[in-house]
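A quick write-up on the structure given underneath.
A single protein chain has been omitted from the complex, and every remaining protein chain is retained in its original position.
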Amino acid sequence: MELFEFYRKDRWPHVFCPGCGIGTVMNCFYRAFNELELPLDKTAFIGGIGCSSRIPLYINSDALHTTHGRAIAFATGLRLAKPELKTVVFTGDGDLGAIGGNHFINGCRRNVDMTVICINNNIYGMTGGQASITTPHDYQSTTTPYGNKEYPFDLAEIAVAAGANYVARWTTRHVHELTRSLKAALQKKGFAFVEVVSQCPTNFGRRNKMADPTQMLEWFRQSSVRRDKTKAAEVDHVDLNLAGQITIGEFVDRNRECYEELIGVGKHG
Amino acid sequence: MELFEFYRKDRWPHVFCPGCGIGTVMNCFYRAFNELELPLDKTAFIGGIGCSSRIPLYINSDALHTTHGRAIAFATGLRLAKPELKTVVFTGDGDLGAIGGNHFINGCRRNVDMTVICINNNIYGMTGGQASITTPHDYQSTTTPYGNKEYPFDLAEIAVAAGANYVARWTTRHVHELTRSLKAALQKKGFAFVEVVSQCPTNFGRRNKMADPTQMLEWFRQSSVRRDKTKAAEVDHVDLNLAGQITIGEFVDRNRECYEELIGVGKHG
Amino acid sequence: MKPVIDLKLCKACNICVYICPKKCYSKGADLSEIGYFAAVVSAAEKCYNHNRDGKMICELCVLSCPDQAISWHPETEEEKRK
Amino acid sequence: MKPVIDLKLCKACNICVYICPKKCYSKGADLSEIGYFAAVVSAAEKCYNHNRDGKMICELCVLSCPDQAISWHPETEEEKRK
Amino acid sequence: MASMDRQVRFSGFGGQGVILMGIILARAASLYDRPLGEDGKVRRKSAIQTQSYGPSARGGHSKCDVKISDQEMLYPFVEIPDYLVVMSQQAYVKYIHERKPDTKIIIDPDLVLDKPKGDIYRVAATRAAEGIGTRIVANVVMLGAFREISDIVPYEAIEQALFDTVPKATHDLNRTALTLGSKLGREALEGRGKD
Amino acid sequence: MASMDRQVRFSGFGGQGVILMGIILARAASLYDRPLGEDGKVRRKSAIQTQSYGPSARGGHSKCDVKISDQEMLYPFVEIPDYLVVMSQQAYVKYIHERKPDTKIIIDPDLVLDKPKGDIYRVAATRAAEGIGTRIVANVVMLGAFREISDIVPYEAIEQALFDTVPKATHDLNRTALTLGSKLGREALEGRGKD
Amino acid sequence: MRIAPGEYFLQGNEACVEGAIAADVRFFAGYPITPSTEIAEGLAHRLTGKDGVFLQMEDEIACISAIIGASWGGVKAMTATSGPGFSLMQEAIGYAAMSETPIVVVNVMRGGPSTGQPTRASQGDVMQTKYGSHGDYQVIAFAPASVQEMFDLTVDAFNYAEKYRVPSFLLSDAEVGHMRGLLTVPEAINVVERKEKGLRRPDEAYDVPDDLVHPFPVFGKGHKTMITGMTHTDKSKIEPEDVKVHQELVKRLSEKILRSRKDINKWELIAPGSKTMIISYGSAALGPKEIAAKDDRIGLLRLKSLWPLPEEPIYEAARQCDQILVCEMNLGMMYWPIKRIALEAGCKRIELLSKVGGEPPTPSEVRHKLREMGAI
Partner (left out) sequence: MRIAPGEYFLQGNEACVEGAIAADVRFFAGYPITPSTEIAEGLAHRLTGKDGVFLQMEDEIACISAIIGASWGGVKAMTATSGPGFSLMQEAIGYAAMSETPIVVVNVMRGGPSTGQPTRASQGDVMQTKYGSHGDYQVIAFAPASVQEMFDLTVDAFNYAEKYRVPSFLLSDAEVGHMRGLLTVPEAINVVERKEKGLRRPDEAYDVPDDLVHPFPVFGKGHKTMITGMTHTDKSKIEPEDVKVHQELVKRLSEKILRSRKDINKWELIAPGSKTMIISYGSAALGPKEIAAKDDRIGLLRLKSLWPLPEEPIYEAARQCDQILVCEMNLGMMYWPIKRIALEAGCKRIELLSKVGGEPPTPSEVRHKLREMGAI
């Protein structure tokens, strides 16, 4: 399938700002999906509200653009009601980890079969640059004029603690690794979570001396450190932060029975 | 201070069922609070909705009995608005970990100075015995007539991943250890979380062949295993469950700056 | 000091009976005013704290009793002598 | 195969310029129809994939371009000969 | 024939099975009480059971109302009961005032300390239940007595509804309790006002 | 004196600073345009700035309206502009139809490809801004030109409002841009209709 | 799998469960709350995984989100809650209205505001049902007054949700939900199936048919459906800044319901033409019903559906009578629109018997009020 069979060409150029990492994630996702030769018409795409959450509207298949923070809950209903559909959620750090935090952790725990891709741009892009639950400590945003005093979530680590079957984190500077992880996630039975640290030059970069998207990519390259999958996180570790470190890699890859298997819902791929 | 100076004698006998562990936690909390000689009038008690969340209404001080799941959010506002008040939250597994899950993880992350005590009775007591996010796999509840198919949260482990400064878990069978942990939590600057696995004979025990509260205490005794504080949880570990194990002990004890310090809010104890 | 059960509070859960390592408590047989077969302190003299005058070394019962029904009272002179 | 930039899509973020290990791209100087100084493929012949007929071994540009502006097109016979 | 309503209130302690008494009575009236009328047609009764819910039902008093009518049910809630069954002191204090002069009051004298005046029937249901092995069936004993005293529904209807409601394994025990209750009810009818 | 309203619309590409133009104009009229009236009293103008918000302002067109009145402001929204300033082709297509016959249209001819008829003023603000070092001040150049052409508020008021709005370090650059704009405006006034 | 025809002695909430099963519910997501919990508990028994999914979720927001998702999977979906949970569902209710998703929400009303009286009945959420979410939208709501109606109107709630692609509500209360009584299950039950989008013509789902309701494009059938809560065209293109698109959309969403008032509204009329008419609904109507049945000076219009507002029967009743008594278990909610309609109809005296605190007005309270009004 060509790129613009997978995506809705008539909606291009898309709404995302010049240099926004969302488009990069779209490339990698298309590549992964296509290489696995998954049936597009049997895949549903669900988004919350936010720039990242708009990806489903560009894909040439069934899309559910929902309310802010609830994409996983909507996806859970859809998936369980129609288990022959593959279910993919696109979400942002705000959508998933701020307002949607509860559905996120309970989604990991419940382990319904779905792929959740969170584009973590460390900011609220859509609403114009407010701090997010992943904005690094001391960084600027429109709601932290004196620097962000809070410390960020480590979304991937929380997904591990909450029980997801597959957890990985990459950045938009790691397109090949990301593509591989997306493939793994799409093939995983159960809740698979991929976090992509991504650039929002408009609303994060500009306020943090990285107005040029390539500066952000370079930042990602320099701060990324691979996580040792066999070793759990250290207890005092707060990511993308004090140490200026972005931990990347596969965090967990396990095979807890998924919810559909547990309750014996119809057939499922 | 006598027990019934700390508690409101005129509300006794309290509403909790015979053998309910909530009363046990009340004893330990009183003991800890009293031994620390904390000023009762400068301590506010906040509860959500549920049997456990009712404790504040029995304490002879200012109490905020709030809405279901939001106690930590209410407490955050109260605490930051009046930082000379010590803030103690009583909550249940449903209140904290189901509907309140988002405020729980964000509370851990934000690290506002408060003590949060979750009475985890593995069930919704107040509403009559529906499954909770901590009901063990395959156990009975009114909403899992064929056994609970989901797997439970490990609330303490999530608190660790989300960033709380102090995290401990005990059971009502460990009154002395619990009392010690409550003291540690009350003295900790920042977000301190104590989970108490407790018996609800009425709604959990009765449906799971432990109608007698002492059977549940015996179950707690036999299943409890101490956590090694220095070692993080294993990645595949799902608690109180497959292995029939209740991991107890102090999970973390760290000193991230609390939110009040970070934003420079007035004085605080 | 010896443990005493307040009959207006005890709801007969028998946790004290279970928890006391010295078996000081036993199940009750009489309906209390509030409608329960309240537990009874059947062997206060076996208690760790017996005759210790305030030096509490166990207190599992007091801390465990969910209804705040157990409290410490001084022994009578006679009891002390035992 | 050689990379081509679609001028109707490129928003001039210059990520391709940054990411290409072979420096095939450079910043543009002309305003495109959609209002950007679109990047240009200035040295397609340096590309890893040049002359490889579909065996893609890098593709950082295609995967990275946020606007789906870069795609592969067959070289002309002349280009291939180089 | 003018329509005839009967209002019954069962009250007691949480956990005594007071609610079940009402359910069985109402089910009996709804489903199993189908006498032939004078016109030879089957007459139906309508019955509604309501109850007081909530945490107060946990420890404190608990209440269950049944309204039975030989017409279509209009207002299904008990205003002032024709029959008040009381199985605890707390419930007694709470509900004794909601009665008419001719309300028939049935109490378990071992559980109610007060000694009310009026149209009183004393049925030591709990003690009797202990006599046949378990306090658990005190409610069924009391139900049997109530049926005997009130005669609102036939014995067979109650028995049928009882068997619908309780686990099969307990049918024998429950039948014993019900008949024992009937006996106590007859005795109470006879002994009425004797003290 | 009958009340006099002026309706101005600035439009262009997201990121060009179109909104800022309107803010500066409205601020100038609100705070700094206080001429003495015939009666010797200070006259005030009221001015309201509104704008089109939202993600479409990100890439696509962006719009900023200013309504200025010499009386109390009643209806503050621009219906049909008296002045339409256009700084991109997309904005041109979108807004050109909302005009009266006598609407004065000011365009940057390097950014608007169409060649409209009517009361047209051509101000190559972007090119001029590049001439003084940076495209960033194209909006200020255009604002200077607009002021000159419209003469709704005095130069000093605009300058004052401009300095209120932009960072101190850029005041010199902005003053240069504004005066350059004034010059271009004068030229456009003179050159009007010449092509 | 549905309950066999015949007679049953059931609780109101249990009858609702059976009604839902009879209407072919295949997905239920719930979060426990008194006094609605028995509905979740009942469906936990009835939906075992194979024949449908019962899911208890982390909160009410998740529940209503999940049933909307499930509905797009093509199955009938439902949740049940009470006041506090209903308040939490408001955002998603608006989403369902905007995205035209058929769902059924049961609200077993208890005393509010806030935690209020968890175990006691009220009718304090009737206005919230219409106005609880932001923006303009219309919904359908039924108000059962008996165990039988808990069954019948649950089936109706599903049928109308499907027919109009709209969130549809069963507004019960703690009395009706917990009451036990006779349920008669008929042989034949009218069940409306989803008007699914076929594939004959590619744009068929988006032709505006006469009834303003588009065929439903179930996910996974190649429709390439795009569903959003943003302002969108009939071709589901997002146009959040277009005045016309928004107007057309929200007007159609309202019109499809308002125009169909006659099809949707249901009521019971006792002694129409009486000088004094009582207008009431749900368990508040039971005391009035006893009076209207026995006293021929008094009539009763019992509304079995509350939304869309039953303008016509109210107008008709008001036109024919001298005075109206509105009877409800809140401080006066339906009273206001009823008063407006009655004034339009020329009826000048419209009184309110409001009862809060958990008990439906008794016949004697109603009689007392009627006496005050000089009606009896």
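A few comments on the model shown:
Labels for the chains are A, B, C, D, E, F and G, by order of writing; each one numbers its residues from 1.
We adopt the following convention: contacts are C-beta pairs under 8 Å (C-beta built on N, C-alpha and C of every residue); 3 or more make two chains touch, one makes a residue touch a chain.
These numbers were taken from a predicted model, which means no experiment stands behind them.
Of the candidate positions G:R46, G:K289 or G:K339, contact with the unshown chain belongs to G:K339. Interface note: of G:F86, G:F151, G:W267 or G:Y281, the residue touching the hidden chain in the full complex is G:F86. Across G:E7, G:D51, G:D136 or G:D263, the residue that sits in touch with the chain not pictured is G:D136. Summary of contacts with the chain left out: across B:A75, B:I117, B:V167 or B:V197, the touching residue is B:A75.
Residues 23, 26-27, 30-31, 46-56, 73-77, 79, 161, 164 of chain F touch the missing chain (whole complex, contact as defined above). Against the chain not shown here, chain G presents residues 61, 82-84, 86-88, 90-91, 94-95, 97-99, 109, 111-120, 122, 124-125, 127-128, 130-137, 228-231, 240-247, 250-251, 253-254, 330-331, 333, 336-337, 339-340, 343-344, 356-359.
Contact between chain B and the unshown chain involves residues 41-42, 44, 46, 57, 60-67, 70, 73-82, 84-85, 102-103, 106, 263-266.
The working rule: only the chains that are shown with their structure count from here on.
Centroids of chain A and chain D (each the mean of its C-alpha atoms) stand 27 Å apart. Among all residues of chain G, those that touch two or more other chains are 34, 48, 58-59. For chain F, the set of residues that touch two or more other chains comprises 59.
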